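Worksheet: one structure, shown below.
All protein chains but one are shown at their positions in the complex.
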Amino acid sequence: MLQDGLRRYLGDAVTPAALKAAEEGEGFSPEIWSGLSEMGVAGALFTEEQGGFGGAGFDLMTVFEELGRAGTSEPMLEVLLAGGLIAALGDETQAALVEQAVEGSVQLALAHGEPGSRYDIERVETRAERGGDGWTSRGARRVVVNGAQADHVVISARSSGGARDRDGISLFVLPKGTAGVEIRDYPLAQGGHAAELVLEGVTLPETALLGAEGQAIGALETAHARATAALCADGLGAMETARRLTGDYLKTRKQFGQPIGKFQALQHRAAEMLIEIEQARSAVINLCGHLEADRETREIHVSATKHLVGKVARLVAEEAIQMHGGIGMTEEYELGRFARRLSMLDHRFGDSTFHLGRFVRLRAA
Amino acid sequence: MLQDGLRRYLGDAVTPAALKAAEEGEGFSPEIWSGLSEMGVAGALFTEEQGGFGGAGFDLMTVFEELGRAGTSEPMLEVLLAGGLIAALGDETQAALVEQAVEGSVQLALAHGEPGSRYDIERVETRAERGGDGWTSRGARRVVVNGAQADHVVISARSSGGARDRDGISLFVLPKGTAGVEIRDYPLAQGGHAAELVLEGVTLPETALLGAEGQAIGALETAHARATAALCADGLGAMETARRLTGDYLKTRKQFGQPIGKFQALQHRAAEMLIEIEQARSAVINLCGHLEADRETREIHVSATKHLVGKVARLVAEEAIQMHGGIGMTEEYELGRFARRLSMLDHRFGDSTFHLGRFVRLRAA
Amino acid sequence: MDLNFTDEQKAFRAEVRGFLAEKLPQRLSDKVRLGQRLEKADYEEWHAILNEKGWLAGNWPEEHGGAGWNAVERHIFEEETTSAAAPRIVPFGLAMLGPVLQKFGSKEQQDYWLPRILNGDDWWCQGYSEPGAGSDLASVKTTAERDGDHYVVNGQKTWTTLGQYANMIFCLVRTSKEGKPQEGISFLLIDMDDPGITVRPIVLIDGEPEVNEVFFDNVRVPVTNLVGEENKGWTYAKYLLTHERTNIAGVGFANAGLANLKRIVKLEQSEGRPLIEDPLFAARIAEVEIALMAMATTNLRVVSAAVAGQAPGAESSMLKVKGTVIRQEINALTKAAVGPYAMPFVSEALEAGTNAGPVGPAYAMAATPQYLNNRKLSIYGGSNEVQKTIIAKAILEL
Partner (left out) sequence: MDLNFTDEQKAFRAEVRGFLAEKLPQRLSDKVRLGQRLEKADYEEWHAILNEKGWLAGNWPEEHGGAGWNAVERHIFEEETTSAAAPRIVPFGLAMLGPVLQKFGSKEQQDYWLPRILNGDDWWCQGYSEPGAGSDLASVKTTAERDGDHYVVNGQKTWTTLGQYANMIFCLVRTSKEGKPQEGISFLLIDMDDPGITVRPIVLIDGEPEVNEVFFDNVRVPVTNLVGEENKGWTYAKYLLTHERTNIAGVGFANAGLANLKRIVKLEQSEGRPLIEDPLFAARIAEVEIALMAMATTNLRVVSAAVAGQAPGAESSMLKVKGTVIRQEINALTKAAVGPYAMPFVSEALEAGTNAGPVGPAYAMAATPQYLNNRKLSIYGGSNEVQKTIIAKAILEL
């Protein structure tokens, strides 16, 4: 039901004009953001206690597969990621932000990765020092998706321990416009915007602290597991569109006197692409079905799924372009946007090589 | 010239009857062994000082590519391997064995691998202890190709140091029938025979020592580098035959009303197979051209070539069978022999995964 | 989306597991685990044990003496038996002929042949493929000419798996040369002891005579052995092929193979450490394990849809391709894992209870024969190329 409604809505709303508005603006279409809010889509990402009406793995799958299928870049993943952390750790005042995010009246972002941390969730070097009646922090945050647009940014900093200790990571909620935060906003290859954040001795009140001091790693892992499932579902949706476009093209495009879809080599490659997309779908199902499992089981599925979906995303993007030929290389044809989106899937939350190695380590543990 | 003569000779000599004789006998055809000896083929493996007329990398390539193309299993690689060690390290008396091997009057083998050493040339646990006027040794040697047939077996044992020390490995020459050696002879999947050797306190005279005590590792590495080049050339020859058989089959076999070679998917796969075989040929050339280089350069090429040829061997064996369909699965059709030979290439001197890791370590060193 | 098992299904799994623990002879599971040769008597022994429990024909309805399981129950049974290393159920009578007789056979044929399949009175083999036909099964050249109350059969079948054990063969034969190739085919049951039948073993590249050629020289077959109508055999053949495709993914075999591989890489040493600690080897295993985790879920999705009444179409072609590729990769990794001991090729060692022990560790001896033998997986039952063409046409509508 949500799925059908969402697919219908996005099918109508994601127009060239809306995409142009997103590109020329801040990376997303304010109209579509409002439309999604009116449909209550963000509510599907949270449980009833948290102010939503869903929150299970398959709810995430439904929402993000459709967003990926439509190829639109409203910052819904950031609601899941930052909103999930606030919902899990926040006090009553902070929890209001989740409600507002579900309504669509505030935008959120998570500023966790550092320039040198790559895909390592545990690595935090930026420190937060307690002083006076609050905290000060100094350091840099890289590729913060929606970082310049967000009304509130959840930011991590280390209040104790060494660079890769699991203990000692704290989270804070920064309102937009906090003094001492330098922001460079820029577009992303997959659509949307991100920002580099430089904290130059930011002062934060005690009320900015989200959850217990130094104890954020568990919640961060859970939030990343859920966001990984969402991103993979998004990729699955984008693959479906890439395959639909490719199938249509193979049927209509003629070369050497016949539709190129009659060439057996292309038929077999299209079939292989389809088989792999079904593998990716099953991998997303596996992860979504294990988001509530114990940490070890959940993380094994995180790495298994991100590995497989990353590999398939590359295959689908490259094969779809190749089977289209020149037209697949052009910005004006619809495929390019999806191919670029798929080619960036590997660069958030860990690429397929990283997760293959992590899967091995988790299995051996 | 040698190449043409050898190809012609083997084209005539490798008959079903000769293969049957090999299978029912000791793994090779005595007639073909004599024929090769009369042609002086083994002479191409040694320099003039060593009693041959060749010995360069491209001489090995010529000989072994033809043996692989014909799919015959006379123990020529063992002449290269054990004979090469004797030629490099032996005193005058021992050097006579090389001459005899070149003439074809003695057969040789190298017993170096242990049940647990896998592909690790440096790993030797079997010990040789000096005592009286000779040595005693106790231990096991695995998959000694031609071990039961050889008139002389070059055997390694550790006279000092720990299991993986480079220093401390000594070589000895054992004549056939030495007391205290228990032999189990068996056929190999690629053709030919090998044996498990169990040394139960073998006593060896001082004259059995080959080269300086404890200093054999360098010569062993060189011999293995040369033997790896030879095995890869053998694989290249077998690939050529597999591709020839597959090409012929695609042209003649009809299905759904036309030769299956008209199906574009098979055409493209056949083309990919061909491209990879040319890659393998270049890899063999690279190794053969660097056998005389400094150790580091040579070993980088050993691992690069063995990795690539191993991968291509698998591809060619599997694709050749697949493109043939059922007939490719049968023992009576010629392809099976070559597919089996190719599928065993990875199991001597290190498989493609082992050598990929080794290449990385050598490059990083 | 619910892929969880119900409590009833969990209880069924526990029951199967208990049964296997009690009734599966250790001697047989040892043979399966080591990849040793199973004799005719081994299969018959296991069939009898299952039949006694009423579990031999999981896919048959209860009225014919089957267990009447649905797709999920069959899946659970399959998972448990493969992971316990039970011998496979020989499919020719049970999975192939049985359903055809139940759907298209006469009452007399059902009453006579079906119990004999369950009781092990007959060992059936399959006479579908002919030399040169490959995946083009409709290209049937073996003829059956009517002569009074008999058909006179002439021609040749090939790739007849375990035909050397069989006393009966079901065959596609040509009874008419008119119309399309599919139109003149009939489905005949033939006694292998009839005069004029010759069986010639075909040795495969693993050295085993697993398949056979069967020659028919004026073999007289009573017309009562015709199944259904003359010239309608292609319909029955296709029905049979659909049934053959249950469990086409081979998830159970893949799981068992992966477990065996993981055991081996803990025992094998490479450069002084267990092979499993080699990061590149471990990564190759992980890749196939991850693919298998996904494929198992795809399989469950298809199984669930089957229980919900959806006929699996081209999905089973996807499962065939991916399932065989995964199993072949596990075979290749197992061969790689055993290192130099993949080379010894000692046929007698695969015979349980002979003096010729394995060369090297016992787990190594079957690695190469199984690798070689399972190259067939992507060839038979409609080659993977044929499956891809089906996918392209049926789903992509190319």
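Going in written order, the chains are labelled A, B and C, and every chain counts its residues from 1.
Operating definition for what follows: a residue touches a chain if its C-beta (ideal position, glycine included) is under 8 Å from a C-beta of that chain, and two chains touch if they have at least 3 such contacts.
Everything numeric here is computed off the predicted structure, so don't read it as measured data.
Chemist: In the complete complex, the chain left out here touches which of the visible ones?
Modeler: Visible chains that the missing one touches: A, B, C.
Chemist: Would you mind spotting which of A:G5, A:P30, A:G116 or A:P175 touches the chain that isn't drawn?
Modeler: Touching the chain that is not displayed is residue A:G116.
Chemist: Of A:R226, A:K306 or A:R348, which one is in contact with the hidden chain?
Modeler: A:R348
Chemist: Touch as defined at the start, partner being the missing chain; which of A:R7, A:R138, A:R314 or A:R363 qualifies?
Modeler: A:R314
Chemist: In the whole complex, what residues of chain A lie against the chain that is missing from view?
Modeler: With respect to the unshown chain, the touching residues of chain A are 113, 115-116, 118-120, 123, 142-143, 163-164, 184, 186-190, 194, 196, 253-256, 263, 265-266, 314, 318, 321-322, 325-326, 328-332, 336, 339-340, 343-344, 346-348, 351, 353-354, 356-357.
Chemist: Take the complete complex as the reference. Which residues in chain C touch the chain that isn't displayed?
Modeler: 279-280, 283
Chemist: Determine and list the chain B residues touching the chain excluded from the picture.
Modeler: 58, 61, 247, 250-251, 259, 261-262, 264, 266-268, 270-272, 274-275, 278-283, 285-286, 288-289, 304, 307-308, 356-357, 359-360, 363-364
As a convention for this text, only the chains that are shown with their structure count from here on.
Chemist: Name the chain whose C-alpha centroid is farthest from the C-alpha centroid of chain A.
Modeler: Here the answer is chain B, farthest from chain A.
Chemist: From the mean C-alpha coordinate of chain A to that of chain B, what's the distance rounded to whole Å?
Modeler: From the centre of chain A to the centre of chain B is 53 Å.
Chemist: Taking the mean of the CA coordinates per chain, how far is chain A from chain C in Å?
Modeler: 44
Chemist: Any chance you could list the residues of chain B touching two or more other chains?
Modeler: 263, 265
Chemist: What parts of chain C, by residue number, touch at least two of the other chains?
Modeler: Only 279, 385, 388 qualify.
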